[in-house]
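One chain of protein is taken out of this complex; the other chains stay put.
Each chain gets a letter, A and B, in the order it is written, and its residues are counted from 1.
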């Protein structure tokens, strides 16, 4: 199933929410207006005027009006997609009705916002029959306003055990003639409310990591051609923690994340892109030490790995697990095993081009070699590692390139930054490979 | 879905099993009799006279009689609920019939145990159709004895891959007119038999941690308004290990655990309650160091974090990842990032009251501040951290208070201990908040 079947974007890195109406300000729509004017790395792939949790209940009718005003005025220039969040709750018919009314208003073509609007975000969904209720309201909105069926996409926030279970039912229900669930776009985790719904407790009040929820969300996205997005990371000042969470998410196939501030948007837009320069790592004990490029050689600074020459071609190495004596060959093999390489965008393009050439020449699998000269303590060693690439390896390695191409194509406002970061020729080759 | 829809208790901390008949004793019911007379923190929320694995097969008919005798005599005074476990196996019709017969006897109103009996525990269930067989027997028992439908609850032990899969089917089956699965109460994991059923092997013979099983059990409880309970921790002397397991379970929303001894009951009754005094932690490397309260200041003893003044407003800090130089502002931010606070019951009540007041004043989100003066090495630093609280944060923080209120209300025999632990005024405020 193609990820771009229903929507332009195959990848969404950033999901940025803005309060729709703030009380006691001259202009209650000020935050919305400011968010609509973000550009470049500060602008999200998906912008979410949030008429639910970020906005006080008493301000939500005004919030719906503000969405209409701001999207009508600025929507044409917003670089990402626009998906307002309306109110919804699996346990509350009146909340659902309120959400329906707001969607009906916001999507009214006579009000001017519709043409810039991509879809709606539905929070607090329950099991799959509850998802269908929201889908049905969207179908009615479309008919009422004379829109094409499925003109409006629907994204859901998974923040209950019921909704997590629905993720596994989705593939059986999508495509049935009595619903329009093909309109689904994003599956977004909402860990704060999920934690409440699961009645979990942590001693400090912090959120549990919920690895199974994120796996199940990513799997449902994969099985149904949708896009998985992680929930908010509310410790806004902890930039390292935000990056660790995104790295962990990417290993689960969840490439997008909620952003609460323009600063988080920048981090989350840039994080999934391959680095501009490659990096050798040394795996010492339970952490990875970055080797420092000293003009073509890679040095291990600090004392994480102790390596000494104790005689002609004899070495003593201490990796923290005890001291071992090694000869030159053993040393080479040990270092090959301890080192890892983080390829740059240019490295990935190189490998893909090499494999494509080999495939054209009739080869099914080739060994990709990588060499480096390491300096550790008083010892200089040249190492060479290789890895077999076949069609499957090639396909799996292609994901960051697919992401890069999707960003470059759909976010012209970020092209300059990408060209500065990688250089024009690498960008051009990255756009032509695959 | 309300957790107290069908049953009085919304939380179950402890599930304590007792053999129903021990051979070669003067009184084969002695252990049962002793367990029935436990009170206070030694008494479990759910007491399980165990006519299955804890009792030899040849003693189980006598065991059923012992349950009737002991529950008739002592049941009125047992502070928790009473749920005998009968025999059952998804692969054995004769075992299922034996379980049915024992339930029929034990629940006979003329025998005197019924009025103190809350339900039955069914072990070794298979897929959802097997759960329905047990439910049907309970329906027949109820009709046969002239009881109201669903008078008897049913709890199941999840100890097979089939039963784990059934957890995801439950919400589609519960409420169908041909079953009474709404009688379900506890979902209890049974890791020993589960390990056998999954054919898992560990080198030492210890049990695997099965994180996915516990997640799936907790999720099914959440989605169906039930209560999740973890299986036995059989290394009885390892109190630290038992607490670590319970902490991990709470992060999954699984607040109850099996207890094999009155000592484990005490630990498991107390573990999920918030502490009486708050605690600052310092996150150093891969562990949390508790700071020591030295009369209003919090000191870091030992050498986990090295901090030295190296000049006017310049500091050197070593967190184990290498030495860094920091100015006063950087030091403050670093320490804010490294410290965490474990709130006491009183702290949680404070925060909830603050948020409730703010909400009444029309605010949707407020910053909760917390300050402390830390003493590390020769340096004294005052830090202030804040965290945004909105409705969702408030709701998620409320779980330990809900638990506390449930315990206080339903376990009068534990009130004195709670008052001694927290002080009367904190207990009173905790009962009134939320």
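In this text, contacts are C-beta pairs under 8 Å (C-beta built on N, C-alpha and C of every residue); 3 or more make two chains touch, one makes a residue touch a chain.
Keep in mind it's a predicted model, so treat the numbers as computed, not measured.
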item	value
Touch with the omitted chain, as defined above, among B:28, B:162 or B:393	B:162
Hidden-chain contact residue, picked from the options A:342, A:381 or A:431	A:342
Sole residue of B:30, B:104, B:147 or B:198 that reaches the chain not shown, by the stated touch rule	B:198
Candidates A:30, A:147, A:168 or A:299 - the one touching the absent chain	A:168
Touch residues of chain A, complete complex, unshown partner	1, 168, 171, 211-212, 215-216, 218-223, 247, 250-253, 255, 272, 281, 286, 322, 333, 336-337, 340-343, 362-364, 387-388, 390-393, 395-400, 402-403
Missing-partner contacts on chain B, residue numbers	23, 53-58, 91, 127, 160-162, 164-165, 168, 192-193, 195-209, 211-212, 234-235, 237-238, 286-287, 302
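In the analysis below, only the chains that are shown with their structure count from here on.
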item	value
Between chain A and chain B, centroid-to-centroid distance (C-alpha), Å	34
